[in-house]
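As you look at this complex, bear in mind that one protein chain is not there, while each of the others sits in place.
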Amino acid sequence: MTDAEHIVDRLSRQHIETQSWGYVSTGTRFKVYDTPGTARDVREKIDDAALVHRLTGVAPTVALHIPWDRVDDYAELARYAQDQGVRIGSISPNLFQDDAYRLGSLTNEDATVRKQAVAHVRECAAILREVGSDRLSMWVADGTNYPGQGSFRRRRRHLEDGLREAYEALPEQAEMILEYKFFEPAFYHTDIADWGQSLTLCEALGERARVLVDIGHHALGVNIEHIVATLLDRGRLGGFDLNSKKYGDDDLFVGAINPQETFLIALELVSAEDDADEAVAGAARSILYKIDQCAMIEDKIPAMLRSVTAMQTAFAKALLVDRDELDRRRAEGDVVGANEVVNDAFETDVRPLLARVRDRLGVPADPLGAYRASGEQERRNAERVGTPAGW
Amino acid sequence: MTDAEHIVDRLSRQHIETQSWGYVSTGTRFKVYDTPGTARDVREKIDDAALVHRLTGVAPTVALHIPWDRVDDYAELARYAQDQGVRIGSISPNLFQDDAYRLGSLTNEDATVRKQAVAHVRECAAILREVGSDRLSMWVADGTNYPGQGSFRRRRRHLEDGLREAYEALPEQAEMILEYKFFEPAFYHTDIADWGQSLTLCEALGERARVLVDIGHHALGVNIEHIVATLLDRGRLGGFDLNSKKYGDDDLFVGAINPQETFLIALELVSAEDDADEAVAGAARSILYKIDQCAMIEDKIPAMLRSVTAMQTAFAKALLVDRDELDRRRAEGDVVGANEVVNDAFETDVRPLLARVRDRLGVPADPLGAYRASGEQERRNAERVGTPAGW
Amino acid sequence: MTDAEHIVDRLSRQHIETQSWGYVSTGTRFKVYDTPGTARDVREKIDDAALVHRLTGVAPTVALHIPWDRVDDYAELARYAQDQGVRIGSISPNLFQDDAYRLGSLTNEDATVRKQAVAHVRECAAILREVGSDRLSMWVADGTNYPGQGSFRRRRRHLEDGLREAYEALPEQAEMILEYKFFEPAFYHTDIADWGQSLTLCEALGERARVLVDIGHHALGVNIEHIVATLLDRGRLGGFDLNSKKYGDDDLFVGAINPQETFLIALELVSAEDDADEAVAGAARSILYKIDQCAMIEDKIPAMLRSVTAMQTAFAKALLVDRDELDRRRAEGDVVGANEVVNDAFETDVRPLLARVRDRLGVPADPLGAYRASGEQERRNAERVGTPAGW
Partner (left out) sequence: MTDAEHIVDRLSRQHIETQSWGYVSTGTRFKVYDTPGTARDVREKIDDAALVHRLTGVAPTVALHIPWDRVDDYAELARYAQDQGVRIGSISPNLFQDDAYRLGSLTNEDATVRKQAVAHVRECAAILREVGSDRLSMWVADGTNYPGQGSFRRRRRHLEDGLREAYEALPEQAEMILEYKFFEPAFYHTDIADWGQSLTLCEALGERARVLVDIGHHALGVNIEHIVATLLDRGRLGGFDLNSKKYGDDDLFVGAINPQETFLIALELVSAEDDADEAVAGAARSILYKIDQCAMIEDKIPAMLRSVTAMQTAFAKALLVDRDELDRRRAEGDVVGANEVVNDAFETDVRPLLARVRDRLGVPADPLGAYRASGEQERRNAERVGTPAGW
């Protein structure tokens, strides 16, 4: 296999999970704008995910969020998905929308609320079994808005206790991936504010707890690829929530802002997948790549296609980096030269390469163009009357 | 009059406007939590504002937001307010919640939408007349989410045109105060993103357009008191939206985060009010001080009382700064010494001084304590059944 | 002329000024590392600039900084430059390194210091005449480190007065371009902290004062291309200090961090150059593009070549944007589609196009490769013994 064939092969096996709540109406605290043709229920969300997979060939799973996607019969839902050509992927509990959680869920001073939160996570762990998924994607949005409002240390202990109870309810093969976030919805402190908080919790829980990195959940300026590399080296990077941002947790589609950053993250991932140390490589190869964006003003499916394509672009460029040459330049202390090697790959137009990948996968060379020509949007606009689903 | 009496006198004449939408249920894009006893309509909001004024003596006006506070008969609403002991203050149009504004209001590519936006602002200008107010408080939330989405320069021209039409509709004595904001709800660019955008627009409009500074609308690190001083010196600071923040536009109550900043802003204001140049001093004395906070998880009225008190605290400390001594230290190039003068005032406990002010005003020495003892919250909890008002 | 020829033609006429202090030893407050072969005096700096021009064909001028490049006979220095194949470009006064400026230069409370600062700027204005340059590039680094240290408003007036005196000393055809900076070396406030400060000062000075945008001088998150567009629309953008950054004023070579941002800025510039309004277009075409970077750990000339190339890349991609199609998508409110048009240009590999430009200019297709092969670095390493020049 030539290098190019090897890269095509590898890109053909990329797996990007789209998320059910990326196909619905979302917005800001100021306004949620509806767009025509938006999915109204979980089946329509799955239909959209399946369409994205048909158009790209690399999005075979769809993440669900409970209770937004709650149904009576999850096994049947899993069959529905399969009939459309996709599988159900990770399951996300919701610890931020019940009235009880006003002052926290797993960290609440009130034991009753903490119990309710644990019970909900365990419900989601049970759903994993029913749909045949192995990834519980946890975002604990807890935090405080004012100095003095809560005891940081007591909350941390509650958090660890609650997560442990949830962790123990996981199916045997399943894993908990634990998110962190700089701020929002809490505005003074967030209990799991950064990768250090998340990592130390995962280490307390056990082997099947790994950190989830949401690209938009960092303070401005933070070097995300460095965090990614650090977690990779410890085998503790479990997943991504993929999007892009300029300010806070903007949740724009991937690559919209600073695509170089996505590429530099991909470079670390590719390097870890190829590591001689099987512990590092194996952990890297089992990472969940989940889109997590909000199409607030734009059409949902085109936005999702852009994210999937941007992830393909980032990995394609990362695979093009001449890593031997890079190591030579590093060994020589050639700062400009090492950067040049990386930059050369970034400057390369990988669209022809992606066209070959898509040809291999039997999908359109231009997924977004194909979507536009397909009449799928118009069909949705006509059929999906009534209120779109939301959060 | 001694110095202390002079300060008491001056603090007795402070005027802080509370905002009707500070008495309702607000939250984040993730969840709006209701708290018991929250106002359900504009009259109950006015009742709450009136209560805050009765407890503090320095909050005689209440800002309205249209359409949240839209009524058929504004003259009657003004009378209702007066009966409760307050007046209607500034009027804020809403250019961000109509479905038509998905891609902008005054900056929209579609002339129909721009016209709709102008018409709405003119409606608000008309309300000014009906309620006898003289301040139109404008927040144009327009911006884009993605590179390329809009033409910055064309949008700017539409914006200037639209504002001019609105400006020309103002009652003769009325003024437009024009807000700026770093980001949110737009996540790539905001048309009026900083004081420079706002100031240049105001200068294009005319004498009766001044900049409104919302404390939470700056990039992290920005020196707000410096901006305040710059605008004061040009006679172009027209108003404040008062709150505090740690991250983005957190809208916490005033003084919750970094009260030193509020104090340093107050110091600039006091200095301008006392300026020998009457143009500067007069402009400073006519500034609108409007609270603009969101009590997302806490009770609304206590949060509002905290903001009012924090503004009193900031100005009391600012008035205590020995400005002659400060100027001496500055003239001597005594860096530590100049800072010390300012810090000495900040370290002073002004609660006794504020107690004297409240005694003079005939209000309780401890407004929040008095509120808690008054049974007003319990009465509201009992009476206000049903859905609270929101945005 | 085909479109491609037109683009090649336009790129052949690009003019990027390199700066003499980019060829010397610079570093952080912690350490300045020397690299072998670094220029030891102004003539060697000019030699390096001339070499960069020979290798790229688009860097015909070199900026000087006084007193770093002070000589007895500037006319002779200009001839020296010309003999090497370059001209002397903008002149930068230094208002931050004299012991007298500890508490400010043009803003100092001490009139003697202010006078000294004005005299120095006037000296630089005189140098403009002697070297035949028409651009005075002003950075006033003044600010304070502690609350209370200075009077914002008094400092502003001193600043305006001092700048006016300097402005009046400009040769008739010359222009002042006025920089702003968020922070450093001042850590509490900077007198010219943002484009608003700079613009209002320029407007107070007159037609021949325009704003200089240093890419690294903004708070994190600030949308620089929006500022650029705003200044362009007013005809008040006069120049750039080009570099890239991730945190503060990192002064890395252009395009190292987030090259998309450089591209989006270039897009605004290209659009203004083509504006139907000749006032806008003419002003855009007369903008000074000056590199302003610090090669702190890497070889100076390679770093400079990377910056020049990155600017060519950004403009090449900007010229490839299909602006008619972009406007169509905008008019249709097609958010994803408009972004796609811009992104398509960004994803294009413009290295073949730049090779054509270089062919047209008669310079090597790969300037950095040619430099490495030329032996110029080795020759410098051998010849330039002794202490390199610094700031």
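Lettered A, B and C in written order, each chain numbered from 1.
Convention: a residue touches a chain if its C-beta (ideal position, glycine included) is under 8 Å from a C-beta of that chain, and two chains touch if they have at least 3 such contacts.
Remember, it's a predicted structure, so these values are computed and weren't measured experimentally.
Peer 1: Thinking of the whole complex, not just what is shown, which of B:D214, B:E261 or B:D292 touches the missing chain?
Peer 2: In the complete complex, the chain left out is touched by residue B:E261.
Peer 1: Considering the complete complex, identify which of A:L51, A:L205, A:M311 or A:V341 is in touch with the unshown chain.
Peer 2: Candidates A:L51, A:L205, A:M311 or A:V341; residue touching the omitted chain: A:V341.
Peer 1: Touching the absent chain in the whole complex: find that residue among B:V24, B:L136 or B:L368.
Peer 2: Of these options, the touching residue for the absent chain is B:L368.
Peer 1: Which listed residue (C:V42, C:V62, C:A141 or C:L199) would be found touching the missing chain in the intact complex?
Peer 2: Of these options, the touching residue for the absent chain is C:A141.
Peer 1: In the full complex, which of A:P67, A:G85, A:G132 or A:G196 touches the chain missing from this view?
Peer 2: Candidates A:P67, A:G85, A:G132 or A:G196; residue touching the omitted chain: A:G196.
Peer 1: For review purposes, identify every residue of chain B that touches the missing chain, sorted by number.
Peer 2: Contacting residues on chain B, toward the hidden partner: 220-221, 223, 246-247, 253, 255-261, 297-299, 302-303, 306, 313, 335-337, 339-340, 343, 346-351, 368.
Peer 1: Determine and list the chain A residues touching the chain excluded from the picture.
Peer 2: Contact residues on chain A toward the absent chain are 102-103, 109-110, 145-153, 156-157, 182-183, 188-190, 193-197, 199-200, 218-223, 225-227, 229-230, 232-234, 260, 264, 268, 271-272, 326-327, 329-331, 333, 335-336, 338-343.
Peer 1: Spell out the interface residues on chain C facing the chain that's missing from view.
Peer 2: 26-34, 96-97, 99, 101-103, 141, 145-147, 182-185, 187-188, 220, 245-248, 250-253, 256-257, 296-298, 391
Criterion: only the chains that are shown with their structure count from here on.
Peer 1: Spell out, as numbers or ranges, the residues of chain B touching 2 or more other chains.
Peer 2: If we look for residues of chain B contacting two or more partner chains, we find 102-103, 145-147, 182-183, 188, 220.
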